[in-house]
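For this view, one protein chain was removed and the others were kept in their places.
Going in written order, the chains are labelled A and B, and every chain counts its residues from 1.
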Amino acid sequence: MPFQPIKFYQTGTFTVGNRLLNPEVRSVQSHRDRSNAINSGHRACQGCGEALGARYALDAAMEATNSQLIAANATGCLEVFSTPYPETSWQLPWMHSVFGNAAAVATGIAAALKVKGRSEVRVVAQGGDGGTTDIGFGCLSGMFERNDDVLYICYDNEAYMNTGVQRSSATPPAARTATTMPVGPHPGNVFGQGKFVPAIAMAHEIPYVATATVADLHDLEAKVKRAMEFHGARYIHIFVPCPLGWGTASNDTIRIARLAHETGLFPIFEAEHGVQVSALPIRKQLPVEEYLKPQKRFAHLFGANPEPGVIARIQQRADRNIRRYGLVQQEMVL
Amino acid sequence: MFELRIHGRGGQGVVTAAEMFSVAAFAEGRNAQAFPSFGSERTGAPVVSFCRISDRELRLREPVMEPDAIIIQDITLLHQVDVFAGLKKDGYVLLNTARSFEELGLGDLIAGRPPERLCTLSATEIALKHIGRPIPNAPLIAGFAALSGLIRLESVIKAISEKFSGKVADGNIAAATEAYNLIKTRIEEVSTHA
Partner (left out) sequence: MLKQIEGSRAVAEAVAMCRPEVICAYPISPQTHIVEALGSMVKSGELAPCEFINVESEFAAMSVAIGASATGARAYTATASQGLLFMSEAVYNASGLGLPIVMTVANRAVGAPINIWNDHSDAMSQRDSGWMQLFAENNQEALDLHIQAFRLAEELSLPVMVCMDGFILTHAYEQVDLPTPQQVDAYLPAFQPRQVLDPREPVSIGAMVGPEAFMEVRYLAHARHMQALERIPQLAAEFKRVFGRDTGGLVHTHRAEDAETMVVAMGSVLGTIKDTVDEMRDDGHRIGVLGITSFRPFPTDLVRAALHKARRVVVLEKSLAVGIGGILSTDVRMAMSHLPVPVHTVVAGLGGRAITRKSLHRLFREAEQDVLEPLGFLDLEWDLVNKQLARERNARRSGPAAENILRDIGTVASKIA
C-alpha cells in the first residue's frame, strides 16, 4: 500500500482528529477497550490538567505493558482526588505511601517483582511537582542512581496545589502563590535559577527522559509507550495546567498547555542516557504575554502597575529554552 | 570470672585482640565475652576492649572496672589514659614495649606486685618480623596466654585462623607462637630463680 504521510495538526481544543488516522496510530484514549486505569467518578476539579495527563499516561502505560502494571503514588492532588474513601478510581494495583517516597516505594515494588521472578510486571511512580522536585527529590535521585526499573511520572502544575497553592521549587518566576503573593517590590515568586528536574534526570544519565504536555496527547502517549521499551530508571515530566491554582478558565487547560510549548517556556523533548535525541518543534514562536495574560497568577504583571521588565526577563528564559533545546528549526546548542 | 582489659589505639587491632581471646576461650569450652568501648571509626584514637572468661553464664555488661589483667598495646597511652585504673592487686600486666617498667616510669606501679605477673614484650617488633605490619595484637594475646596460663597456644592459633586466612593468618600465627614461647621461657626462668 502506498505510504501517505499525514502531517497532523491540532485544530482546536475540541477535536482529537483521530478519524483521519489509521486505527493503529489513533490515540490509546480513542480505543474502546482502553484500560481506564483511572476511572471516571474521581473528584478532580473541572478542567484539571493532572487528571487528563494521568489518564492518558496510565492508559498508554497499560497498553504498552499489556496491563501488567503497578503504580506507586505520592501524596497530592492526584492521590487525593482519585481515592476518596471508600472509593477508588484506580483499575490497576495502586499504592499510596507518604509524600516524599513514591520513587522509593516504586523501587521496593520493582525489587519484589524481580525477586519473585515477575519482572514482566512493570512499575510506575507518580507525583506532583511538590512531591518530585522538593520533598521527593532525594528518593528520586537515589532511584535514578541505582537505575531501578521504574518509570517516574511527574505531573507539574508548578505549585503545591492540594494544600492551597503554595510555592514549590517548580513554581515559575513572578507567579502568584499563597506563599509568593503579588505584593511588595517584587510581587510573586522570585527569579531563581529554576529547578528543572528533566535536566537533572538527564544529568543522572538514565536510559530515558522526556517532557510532554496535555496539549499534545499523541506525543504524550507515544513517550509513555517509548519509556516502556526501556528497562531501568526513566522519567517523564508532564506539564499540567491547574485552573484553580493558575486562575485560568477550566476549559482553557489544553490551550494554556499549548501556549507554554509555543512560547518556549516549557521545552518538549526526549533524551536517552543524558543526551537529547528529539524535540517537539515550535511551529511559530509566540511571545510570552500570550501565555501569561490568561492566567490570574500573572495578573499583577499587567493591569494597573504593569511589569514589562519582569515580562522581558520571562521572555529571556523562553528564548534560552528554545536555544538550549533546539525548539525552533531543529537547532541544538548543547 | 577472669576479666581482661586491653588498651591501644584505633587501627592496632585492640578490638580484634579481645575477640580472638574470647574465641580461644570458647574453643576450650569456656564462656567468654568480648566487647569494645569505642565508637566511630578513627585511627589513632584511644581504644579499650574487654574480655571476660567464666565457667558460668556471663550476663554482666558493664565495662571491666577491676581487671584481673591489663594488656597495653601502645605505651604512648601510658601518661594520657588511666590505663591501670582498678587493676587488681595481683593483676597481670603485659606491656608492648622493648623497654622495662622502670624505664617507662612505672616503678611505683610495679612495686609490691608479684613480678611473675608483670611482663613486657616487643610485640610490635615480632609482628613486623612475621606479618610485616606493626599490628601487635596476636603476639600480645598469645603472650598473655603464656603469662596467665589461662589459654593454650593451640586455642589462640585456632582463633587467629578463624579470623584471618592465607598469608595473614600464617604471619599472625608465627608471631603468636614466638611471643608465647618467649614469655613461657621467661616465666620459667623467673620461677626457677624465685
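Everything that follows uses one rule, which is that a residue touches a chain if its C-beta (ideal position, glycine included) is under 8 Å from a C-beta of that chain, and two chains touch if they have at least 3 such contacts.
What you see is a predicted model; the values in this text were computed from it and never measured.
When the full complex is taken into account, the listed residue touching the unshown chain is A:142, out of A:142, A:173, A:232 or A:294.
Touch with the chain that is not drawn comes from one residue among A:19, A:32 or A:116, which is A:116.
Residue-level contact of chain A with the missing chain is found at 67-70, 72-73, 79-80, 83-86, 88, 90-101, 104-117, 121, 138-139, 141-142, 145-146. Residues 5, 15, 18-19, 22-23, 26-27, 31-37, 39-40, 45-46, 48, 58-63, 65, 80-82, 85-86 of chain B touch the missing chain (whole complex, contact as defined above).
Here is the rule we go by: only the chains that are shown with their structure count from here on.
Distance between chain centres (mean CA atoms), chain A to chain B: 66 Å.
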